[in-house]
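One chain of protein is taken out of this complex; the other chains stay put.
Order as written gives the chain letters A, B and C; numbering starts at 1 within each chain.
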């Protein structure tokens, strides 16, 4: 498929003329800007931009775009990437354990056309959800993990991800902590859902922690996974009210409705190249 | 005070190069873009933009800016305006009747530095809130209105607004319907708060209507006032949950918390030149 | 299965001693109240109550409960019913057309144990979702409807519902309007989801209506279906923010997340006997 749109994600030190020079680059080649969003971090003097333009009347082939833009990017000493829609779909691996809600939500959104990607493989440390993968004709790889075999099994997982040329890993309530070497292999390419409004209730059993503290609001947080558990850059959060009437099970049920939506939103934002990670934080150019 | 920032609000038919040409206009005169937001209405093929830039190293005086930009604007057949901060504060007239919450909220936000404007006059058809105006050293003009004297009293109001060089009228739960000739005098310069989530419950006593219908959510809507009552372009809306336990008075109380916040937010957005009206709708370039 | 809990739903004219007499009725038979919620409509002088108690040490058999309570209910001239858990599961028929999200959500919640019911049949006027019914081993009945055959097809539907002894019909984005005779057959036993925050945007294509009006919030409403389209007693509502950036398709996507949650919540409340209909409104004894 021939790409019809290009998306540039860029950050650099804030200087005069970045918007002008980049929009001119697009304009003089016949590109029509569909969406441009930018942000200046006044404290860090850092400039961030996302620009999406139509390649319909673009004067150079999409395949030459990267090379053509390089000199300008160098001038601004920018961190940048250009994504072309339609070149190939992003390949997403879902990791699950026993809870199905996040996975079902992702699968349904793909089928409904809400998110645009491929799911070449589902990896799980438990066999429970295999039938759902089967119903959706997606290979299901069972890789049980325990303390003894963890390093070895992670190696298998990484091999599988490489074999399937995976671009993004989604931890859809995957109940294993990934090792530092695993996360280092996929920087800003692993999205996790944590079932609390981080940084409250880091670690295990956040709903129990929430109940014990007597909070009146619970939440869920999607973030990029890094070596520091539950400390990665936050992408999306949402919350809902609770009361003394809610049992632990009620919190779990209410939380599930947050988790699947907060995770799916993060995946969609990532797939649409709307997220820039800077330090421990994200710039999310939401629609 | 010498302006330090300029804000351009512009809309035109969507064509190639608008962003490029305008950002170049700013760049070649030494302006540093602080914030740029744009939107293309794909159905209407209409382009909307708000761009804010620093005049610190700008090569032409702020007073020449309007003239300098005119040729470019003409080329794009744009609707546009340029606002300069610091030239003069926007002069806002508050209209009230008996409810104080919206007015108190606006006055407090000005004093807290949240909104940047002047309140040269408060106009009311009832004497009840005069003491609050007094506490804030703002002239309070009592202009009682009834069916017989309405036209005449509106004339007085318009004269007062002109005398005080008012730029914006805020109807802070003002319980009189303005005539068509009044609203025509101040196009997109009158902000009203309606105590329902429009278009539900148009007209009088929306909380009673809400209770009778048994809704589980009530809301408030700020909008520009036009000749068509409760039909003007919506700026902001917010809602809150209610239940069978809420009496009519409870709805009124819950609603007040929405009204003041939804009205103040709209006023702030207007004062920061973040709203473009197009047809019956608004483009709100929120921060 | 032997019932372990009883739930009484009752409404009557507000008089002295209702709570006392009813709680005494339960106490003197050894019942332990698990949950009691009541409400007095001060304007209508009407009393509403839901009380749930354990039958563990109850001195009379569950099967005699209805008869035992009748004299007291008569004394208060009450509208009432007693539900016994475990006696039999509520039988729910899902009606769908082409959109799958609400149906998938209901099926998933049943499997996750969030709602307690049986789905003996799925009825649709389109064949599109048959595979999903199949994956869940639920009979799928295709009953296409057009202007000519409507009365006849509805008759078939009612026969199917009777055959399966259906207690509750859930219109999970079923795109046909039910006739008055159909709704009359199942009073307060048909739950519909309307894709707007009623009473705004009654009728067809509410998302288009919302976009045309330029609202900043969209919603969804679950309600009991009555002969008056979109006028039935509201059970649940929820909303989400939108902006000028949202295309019609974006509104539809955002709306789907509301629809499935608002519909499922209503079904759960109905299944747990937490809803009392009074006139055109509901008393919802939420947990």
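Basically, a contact is a pair of C-beta atoms (placed from the backbone, for glycine too) under 8 Å apart; a residue touches a chain by one contact, two chains touch by 3 or more.
Bear in mind the structure is a predicted one, so any value in this text is a computation, not a measurement.
Listed residues A:18, A:36, A:78 or A:198: the one in touch with the omitted chain is A:198.
When you scan A:77, A:147 or A:216 for touch with the missing chain, the hit is A:216.
When the missing chain is restored to the complex, the residue among C:37, C:141 or C:212 that touches it is C:37. Mapped onto chain C, contacts with the missing chain fall at residues 14, 16-17, 19-21, 23-24, 26-28, 30, 32-38, 40.
As for the chain not pictured, it touches chain B at residues 100-101, 104, 108, 111-112, 114, 135, 245-246, 250, 253, 256-257, 261, 287.
Where chain A meets the missing chain, the touching residues are 39, 41-42, 48, 197-201, 213-217, 219, 233-239, 243-245, 247, 280-284, 286.
In this section, only the chains that are shown with their structure count from here on.
Across every pairing of chains, the maximum count of C-beta contacts belongs to B-C. Distance from the centre of chain C peaks at B, each centre being the average of the chain's Cα atoms. With centres defined as mean CA coordinates, chain C is found 42 Å away from chain B. For chain A, no residue reaches two or more other chains under the stated contact definition.
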